[in-house]
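The complex is shown incomplete by one protein chain, all other protein chains being positioned as in the whole.
Our next item is subunit A:
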Amino acid sequence: MAAPSMKERQACWGARDEYWKCLDEKAEDASQCEQLRSAFESRCPQQWIKYFDKRRDYLKFKEKFEAGQFQPSKTTAQS
C-alpha cells in the first residue's frame, strides 16, 4: 500500500480538523458529529485514525492538566 501523497494527507488533515471542531462545539459528544466522523474515516488510513484519536485524548488531558485540574492528593503530600 503506497503512502498517502501530499494531497491525500492534506485532505485527511482537513477532515480531522473539522471533526475536532465539531467535538469542541458539542463538548465531546461524538453522537452529534457522526457525519464528520464518517468523512474523516473515509479520507484517512485506519492507522492514522487510531493515531489521531489517541492524539485527541492526549491534547484534552494536556489542557486539563495545564488548567490545574489535577492536584496531588493529601496522602501523597504527607507520605
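Convention: a contact is a pair of C-beta atoms (placed from the backbone, for glycine too) under 8 Å apart; a residue touches a chain by one contact, two chains touch by 3 or more; residues count from 1.
Going forward, contacts and distances are computed from a predicted model.
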For the complex's missing chain, which UniProt name, "tRNA (adenine(58)-N(1))-methyltransferase non-catalytic subunit TRM6", "Synthesis of cytochrome C oxidase 2", "MMS19 nucleotide excision repair protein" or "argininosuccinate lyase"?
"Synthesis of cytochrome C oxidase 2"
Kindly note down the residues of subunit A that lie in touch with the hidden chain.
1-6, 9, 13, 45-48, 50-52
